[in-house]
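Since the structure comes first, as structure tokens, the remarks are kept for the end.
With one protein chain removed, the remaining protein chains of the complex are shown where they sit.
On to chain A.
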Amino acid sequence: MAQLPALVDGVERLTDMMQAPPDAFVQARGIGKRFGALTALRDVDIDIRAGEVLALLGDNGAGKTTFVKVLAGAHVPSDGTLRIGGDTVRFASPRDAADHGVATIYQELALSENLKVAENIFLGHELVRPVLGVPFLDRAAMRARVRVLLGELDAHIPDIEAPVGSLSGGQRQAVAIARALNLDARLIIMDEPTAALAVAETRKVLNLTRRLAESGRAVVIVSHNIADVFEVADRMIVFRRGRKIAERKRAETDPDEIVALITGAHPDARVADQP
């Protein structure tokens, strides 16, 4: 009998797949990643669609961060193929990923805190007017664009000349998101976006996350906070021991089931426990 829910789930997933639009922005197939003898990721298939927020869940070391780093160009996968926007890609660096419209906002690592707001938003992608090949900064144009971006995000940052290190956690997330928007990102990956944020700031960041999806971008969030995930995500994928063990739409699951999947108490989680 234990196989029955798995079977039902399998059929559901099959119908989901058939209903799913064929043009998911990201199509990851059979992604694996080994570090020497350690297998961090095994045979992961994931579709990420424009206009939705996808949450990646799992315990520490379950593989969600490794998968995100593959998407972000920080890890080259050992197996599998990655298609983004219809092209098969092989990212050698985060810069490659950025050039394909993938922006990643790492927890605590997204910004250079010694630099100003505008410098962070444009770092590596500055607006320049080259003179004899020397990339002179077009500072007026960048300041104007920063005001537009922060205005769109409804982010209240009083002094855009201030170093990012002097901003609150929520303001930093807004700057990091403005940076992703400025890069014209079509997939925005947020690693623990609400960790270390005050309640009111968490609310703002979650609203921002929804708005990004509603504007037609694909959004992936990695989070330990089940309440935040249920508030913002359309779909959830649970990782365990380097495998994807479950995929659920928000309307078809509840926090208890997700927690059971993460901790291994759920029958579906046993897939990952086989050798």
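By our rule, a residue touches a chain if its C-beta (ideal position, glycine included) is under 8 Å from a C-beta of that chain, and two chains touch if they have at least 3 such contacts; residues count from 1.
The rule we apply is simple: contacts and distances are computed from a predicted model.
The complex appears with one chain absent; UniProt names that chain "Autoinducer 2 import system permease protein LsrC" among the candidates "Glycosyltransferase", "acetolactate synthase", "Autoinducer 2 import system permease protein LsrC" or "ABC-2 family transporter".
Considering the whole complex, the residue from A:Asp47, A:Glu119, A:Glu201 or A:Asp228 that touches the absent chain is A:Glu119. Considering the whole complex, the residue from A:Thr104, A:Gln171, A:Thr194 or A:Ser223 that touches the absent chain is A:Thr104. By the touch definition given at the top, chain A reaches the unshown chain through residues 72, 74, 93-95, 98, 104, 106, 109-115, 119, 123-126, 128, 134-137, 163.
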